[in-house]
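So that we are looking at the same thing, I have put the structure below in C-alpha cells.
Omission of a single protein chain aside, the complex is shown with its protein chains in their original locations.
Naming follows writing order (A and B), and every chain is counted from residue 1.
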Amino acid sequence: MMTEPLISARNIKKYFDVKGGKLKAVDGISFDIFPRETFGLVGESGCGKSTAGRTIVRLYDPTEGELIFNGQNIYKLSRKDMQEIRRDFQMIFQDPYASLNPRMTVEDIVAEPLDIHQTYKNRAERTERVIELLRLVGLNDEHAMRFPHEFSGGQRQRIGIARALTLNPKFIVCDEPISALDVSIQAQVVNLLKELQDGLGLTYMFIAHDLSMVRYISDRVAVMYLGHMMELAESDELYSNPVHPYTKALLSAIPIPNPEIQRNKKRIMLEGDVPSPINPREGCRFVDRCQYAIGRCREETPVFEEKAANHFAACHVV
Amino acid sequence: MENVLEVKNLKISFQTFFGEVEAVRGITFSVGKKETLAIVGESGCGKSVTANGIMQLLPKPPAFFKGGEILFNGEDLLKKTEKQMQAIRGNKISMVFQDPMTSLNPTMKIGYQIVEGLVKHNKMSREEAKKKSIEMLELVAVPQPEKRINQYPHEFSGGMRQRVMIALAMVCNPQLLIADEPTTALDVTVQAQILELMKKLQDQMGMSIILITHDLGIVADMSDRVVVMYAGQILEVGLTDEIFAAPKHPYTRKLLASVPRLDMSREEPLYSIDGTPPDLYVPPKGCSFYDRCSEAMKICKNNMPEFDEHSATHQSRCWLNHPMAQKTNSTDGREV
Partner (left out) sequence: MITEFEYSPELFELASKEDRNAEKIRRPSIKYWPDVWRRLKLNKLAMVGLSLIVFFGIMAFVGTQINGYTYFEQNYSLINVHPDSVHWFGTDELGRDLFTRTWFGVRYSLFIGVAAAFIDFSIGVLYGGIAGITTRRIDAVMMRIAEVIYSIPYLLVVILISVVFSAAGQGSSMFVLILALSLTSWVPMAILVRGQVLQLKESEYSLASESLGADKKWILRKHIIPNTLGPILVNITLSIPRAIFAEATLGFIGLGLQAPKSSLGTLANSGLAGLPVGNSYQLFIPAIFISLIMFAFNVLGDGLRDALDPRLRK
C-alpha cells in the first residue's frame, strides 16, 4: 500500500498501577491504519485490545508511545487542540445497555456532540441533523423522543453509531460493538457499518473477540496476546496461512457451523487459561502454552517483524 | 431409544405489571438416552425459561405454568412437590449455568459445595464424599485437586470455575445435564477445552445433554439433534446434519446465513434479518416470524402453521410447506 497511513501508532504502552504491581495492559504495539480500511484487532480477554482502542483515541493517556494523525502526535496536543481532533476520532462502545444515558432522550443523546462543540445555529437545525442521522442508521423520526430502555440491543447500538457519526468523523474505533447482540442482529449492525463506510468514506478499527466476524469485516487483522501484538496480516492471508502458534490455536478453536467439517477438524488444544498481565516476565508472553517453545522464547521477547510480504509476526520459531 | 425427557405442549407465562407475557407458547420435544439436543435461539426466544422450567427453578409468581407436561422417565415433573424436585435436582437432572462467577457461592470452599451434594443425595459419609469430590475434580482436569478443594471460587479463573460447575453437576451421575450457554462467558480457547470435556464426560457417563446456545458453531460441534426456537415456539426440529444441510424454515435459513463462517469466502454477503423479535406481551396471532420474514405470505399474518414432516426426524412449521405456496409463488421465494 503506497498511500499515506491515516494514523500511525508507534510503540504504544499503557500500564496501570494495581495492587500487586504493574498491569501491563498494552506493552508496545506499533501499526498503521490506512484511509478507508477496516483494521481488525482480535484477542481473548486480558489481551489488551480494548485498552488499546481507548488509548488510541486518547480516552486513556498512554504510558509511552506516539499516535501520529495529520502529521501530529495527538498525545502531545493541548486540551483545546485535542477537542478539535476529537471530532475526527470517534468511538462505538460494546454495551448498548450502558453506553446510552438512560435519562436522556434519543434526540439528546445523538445531538450531544453538537451540544458539546456548539455547532448548530438553532434547534431546528439540530433536530434536522438528528433525524438525518437516525434515518441513516435505519431508525425513524418517531424514535427521537423515546428513551433508551424502550429499544432493543440492536437498535440501541444503532443509536450509538448515529451519535458517533454526528460530527462527520474520519476514524471510528469500534470496541466490541456486536458482542452483546444476538446473532441475527450482529449481521444487521455489521452490514450497517459496512454501508456507512462505503457511503461516508470512514476508516474503522474493529476490536472484537469473534474471529469469524472480524475476518468478514476487516481488510487487515492483528492478533494480540497479553499486551503484545503477535501477528498482523491481510484478512484472507491470516486466516488461511497463520504463522504464529497462538493464532493457529485460536483459529482451530473456533467452532464452524458445519457439522461435517467440525467433526473432522484437527484441533490444537491449548492447556490452561490465559495468564495474568500483571508483572509479566521477559520473553515471549505465549511461552507457557506454546507447543513449539524453545529456550530462547523464555529469555528474549521476540521482535514483531515482517515474515512474509505484508505479514508480520513476533515469534522466534517461525 | 426410550426418551429420558419428553416435553409436551409446554406453556409458561409471566404475570407482570403490563399483563401476561407468554414466554413459552406450547413447545414439544424429547431427549433420548445419551443424546445431545441443542436448543438454538436468540435472546427472548424462551430457551432459558424452558431450561429453568424443566428444573422448576422459576420463581412461582411471577412465572406460572399455563399448560403441558414435562415427563422425566415417564413421571410428570409439573406434578412434583418442591421436596421431590429437590431430590431430583443435582442428582438426576443437573444444570450448568452461563456465568460461573455468580453460580458458585463465593463464601464456600469449592470442596464443601461438592461434598454437600453427595452427602445430601447419596447419603455418603463426609470421608467418602471428600474422596469422590477429588475424583470429580480430577475428571474435569482441575490440576492439584487435593489442594484446590480447600480454595474459594475467586481463586479460580473463569475456565476453571466452569469446570468446577461441571464437576458439581456431574458428581451424582445425573441422567440429564442441562447446559445453559455454558461457554458464552469464556474465551474461545477455553471454550474449546470445556466442550471437549463435556463430550468426554458424556461418553464416559452416558448422560443426555440439553445444550442451550445461540452459537451455531457449538451446535454443529456438539449436538445430535437441534430444536430452533423463536418467540416462545419451536419453528424447526431435526438432526443436526439435516438442519445445517437443508434448513427448511426461513428463520433457520436466515440465521445460518447471518453467521460469518471461516470456511466461506469473504465476498459472500452476510444476510441480516430486519427488525427485532416480537414483544411477547402481545403475542402475534399468526406466525411469530411474520414481521421479519422476507418470504411471508398473506396467510402467515393471522394463521399459525402446523408442523410438516420433511423426514422421520425433520419437521418445520411454515406455510411455505403448504402445497398451495409452491403453486402461487413462481420464484419459489428461496433466494437464501
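Throughout what follows, a residue touches a chain if its C-beta (ideal position, glycine included) is under 8 Å from a C-beta of that chain, and two chains touch if they have at least 3 such contacts.
This is a predicted model, so every value here is computed, not measured.
Among the residues A:I7, A:I29, A:V42 or A:V57, only A:V57 touches the chain that is left out of the figure. Interface note: of A:F93, A:Y225 or A:F312, the residue touching the hidden chain in the full complex is A:F93.
Touching the omitted chain from subunit A are residues 57, 59, 83, 86-87, 89-91, 93-95, 98-104, 112-113, 116-117, 138-140, 143, 145-147, 149-151, 155, 160, 163, 167.
To be clear about the criterion, only the chains that are shown with their structure count from here on.
Rounded to a whole number, the gap between the C-alpha centres of subunit A and subunit B is 31 angstrom.
Remark: subunit A residues 44-45, 152-155, 182-188, 190-191, 209, 211-213, 215-216, 235-236, 239, 249-262, 267, 269-270, 273-274 touch subunit B in the complex.
Contact residues on subunit B toward subunit A in their complex (touch as defined above): 42-43, 157-160, 187-193, 195-196, 214-221, 240-241, 244, 254-256, 258-263, 266, 269-274, 276.
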